[in-house]
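Note that this complex is displayed minus one protein chain, with the remaining chains in position.
Order of writing sets the labels: A, B and C. Residues in every chain begin at 1.
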Amino acid sequence: MIDALDGIDGLRDAASMALTGLGLAFFVAGTLGLVRFPDSFSRLHALTKADNLGLGFLALGLALQADHWGQVLRLALIWGLALIAAGIAAQLVARAALAEAARRRR
Amino acid sequence: MLLDVILCGMILAVALAAVSGLGVFRAVVFFVVHGVLVSMAWLRLDAVDVALAEAAIGAGLTGVLLLSAVARLERLAGGGAWRQRVNVLPAGLAAAGVTGALMWAFLGLPQPAGLGAEVAAALPRAGVENPVTAVLLNFRGWDTLLESVVLLAALVGVWALTADDDWGARAGVAQHAAPGGVLEGFGRVLPPLGLMVGVYLVWAGAAGPGGAFQGGTVLAAVALLLAMAGLAPAPRVGAPALRLALVAGPAVFLGVGVAGLAWGGFLRLPPDIAKPLILTIEAALTLSIAVTLALLVLGRPEPGDGA
Amino acid sequence: MIDPALLYGLTGAAVVGLGLYGFLSLRHLLRRVLAFNVVGSGIFLMFGAAGYRGAVAEGTAGADPVPQALIITGIVVALAATALAVGLILAHARATGRRTLPEDDT
Partner (left out) sequence: MIPGDGAGGALMATVALPLAGSLLAVVLGRHGAQVAGGVALGVGAAVAVLAAQVAGGGVLRVDLGGWAPPLGIALMADGLAVAFLGLGAVVMAAVVAQAAALFSTRGGESRAGYGFWPLVMVLWAALNLTFLSRDLFNLYVALELLTLGAVALVAIGGQAGPLAAALRYMVFALMGSLLYLLGAVLLYAAHGTLDIDLLAIRAQPAPPDLVAAGLITAGLAVKTALFPFHAWLPPAHAGAPAPASAVLSALVPKGSFFILWRLWFEAMPDLAAPPVLTLLAGLGGAAVIYGSALALMQGRLKMIVAYSTVAQLGYLFLVFPLAGGAGAAQPWEASAWTGTAFQALSHGLAKAAMFLAAGLFVMAVGHDRLEGLRGLARTMPMAVFGFGLAAVALLGLPPSGGFTAKYLVMTAAFASGQVVWAGVLVVGGLLAAGYLYRPMAALFADAAPGPLTPVPRRLQALPLLLAGLAIGLGVASDAPITFLAIGRPDAAAEGL
């Protein structure tokens, strides 16, 4: 562990570990939000925001370990797709929840 | 090693939740999670092609199929409290018995036996570098040809369940995406990227992980998205172009198989032209698989009630 | 430590058991089809673990390709069977308004 820290590799590994750790923290926050928040809208809010950010940090941390540019681009593509998908899904679930609430009130 | 233990634990927990929980929607969600976890297990078992297939077909398409079925079933036969299970004890005993026998058999396996060496030896004459694609399309091409016919037979079976007066209508249920809404926007952004990824997967299948089934499934997902976003209405059951696309894969494969008789045997691919033959078969197969899978998920034509 | 092939093999066997229990005991037809898919993924997990065990011993590059090819074929066949089963379930529900087989009804 100690000798891995000196030199450029050490710095890169340390940065990767820090970033992935931060990403993990956001995931935990998102899950906590899912469990604790009262209604589905705030849960959606917590999930999409925290998890996307967590995934971003994770991707960044892994990008440091990539050994050629192709992998970095792929990681960015994966993160972009995840962002779009999470956003769309959150919108649709929110709309469905609104319709459900309206129907239940009638 | 710790990752394997955790992953197996999660797979078992999610499988238990999918099977024993209350409510069918929750079971389907857990099933999709199970599919994703199993595809990660495939990566640990060094089987990347299967991980792609499990994620795309096992978790993805089967999940969408079951989710849409849950929605339709609630409308048709919803409501009413009723017992979830019946004859729990005999089912439990039978399942435990089979599991015990399987574990006893798995532990009793003699020295590892596999065909890895034979495949590696025959690979140079197979025409493709990826051993899995070589097995799928050359050594055991007969299985893959039959498998594409199984897909076609399932689709004809699903279409035969249509109501008599709905015959000839558009496949699947009428979709209601809000025009100019979020889903329609998504339907415009993703397909170009999806098409590129799908075609790349098929092409990459010759040398690395990928192939006709994984690529075809991605293309099917793109087609489904277009149909759900309301951008491209589902084709009519009677459309001749659709029927030709459905039959293209098995027909080309069977044609190449019969042509093989000229080189000495059914489905025989001479090594020097094996690669172009395999690529033409894969192209036709991808087209058929994409169309068949999309239509299988859309289901039988039902112009009557909307989604 | 336990070698991965054995771990995944036994997990596959356990997943088969869980799926089989669900398939035999559940009455909601969609859940029985779902349990059928769970058993299928358990069988393939065992098959893949056996393939991995074979390759590691022979020291060839990747896992044994023949089980991989058969598993892909099996997954696609399982999807075809599931699609026909779901179609039948919906047609049966439309004709009889029931989600279970007649003999399972209370």
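Here is the rule we go by: contacts are C-beta pairs under 8 Å (C-beta built on N, C-alpha and C of every residue); 3 or more make two chains touch, one makes a residue touch a chain.
What you see is a predicted model; the values in this text were computed from it and never measured.
Asks: Which displayed chains does the hidden chain touch?
Replies: B, C
Asks: Which is it among B:L7, B:V28, B:L66 or B:L115 that touches the chain not included here?
Replies: Hidden-chain contact among the options goes to B:L115.
Asks: For chain C, which residues lie in contact with the unshown chain of the complex?
Replies: Residues 16, 20, 23, 29, 32-33, 36, 39-40, 43, 46-47, 50, 53-54, 66-67, 70, 73-74, 77, 80-81, 84-85, 88-89, 91-92, 95-96, 101-103 of chain C touch the chain that is not shown.
Asks: Over the whole complex, note the residues of chain B touching the chain we left out.
Replies: 98, 101-102, 104-110, 113-115, 118-119, 122, 138-143, 146-147, 149-150, 152-154, 156-157, 159-164, 167-168, 238, 240, 243-244, 246-247, 250-251, 254, 257-258, 260-261, 264-269
Everything that follows uses one rule, which is that only the chains that are shown with their structure count from here on.
Asks: Whole-Å distance, chain A centre to chain C centre, using C-alpha means?
Replies: Roughly 31 Å separates the two chain centres.
Asks: Using CA atom averages as chain centres, what separation in Å is found between chain A and chain B?
Replies: It comes to 28 Å between the two C-alpha centres.
Asks: Using CA atom averages as chain centres, what separation in Å is found between chain B and chain C?
Replies: 13
Asks: Tell me, which residues of chain A touch at least two other chains?
Replies: Not one residue of chain A touches more than one other chain, so the list is empty.
Asks: Do you know which chain B residues sit against two or more other chains?
Replies: Counting only residues that touch two or more other chains, chain B contributes none.
Asks: Sort out for me which residues of chain C touch chain B in the complex.
Replies: Touching chain B: residues 1, 4-11, 13-22, 24-28, 30-31, 33-35, 37-38, 41-42, 44-46, 48-58, 60-73, 75-84, 86-91, 93-94, 97-100, 104, 106 of chain C.
Asks: Could you list, by residue number, the parts of chain B that touch chain C in their complex?
Replies: Touch residues, chain B against chain C: 1, 4-5, 8, 11-12, 15-16, 18-20, 24, 27-28, 31, 34-35, 38, 41-42, 44-47, 49-50, 53-54, 57-58, 61-62, 65-66, 69-70, 72-73, 76-77, 82-88, 90-92, 94-96, 98-99, 102-103, 106-107, 109, 111-117, 119-120, 131-132, 134-136, 139-140, 143-144, 147, 150-151, 153-155, 157-158, 161, 211, 213, 293, 296-297, 299-300.
Asks: Would you pull the chain B residues touching chain A in the complex into a rising list?
Replies: 182-183, 185-186, 189-190, 193
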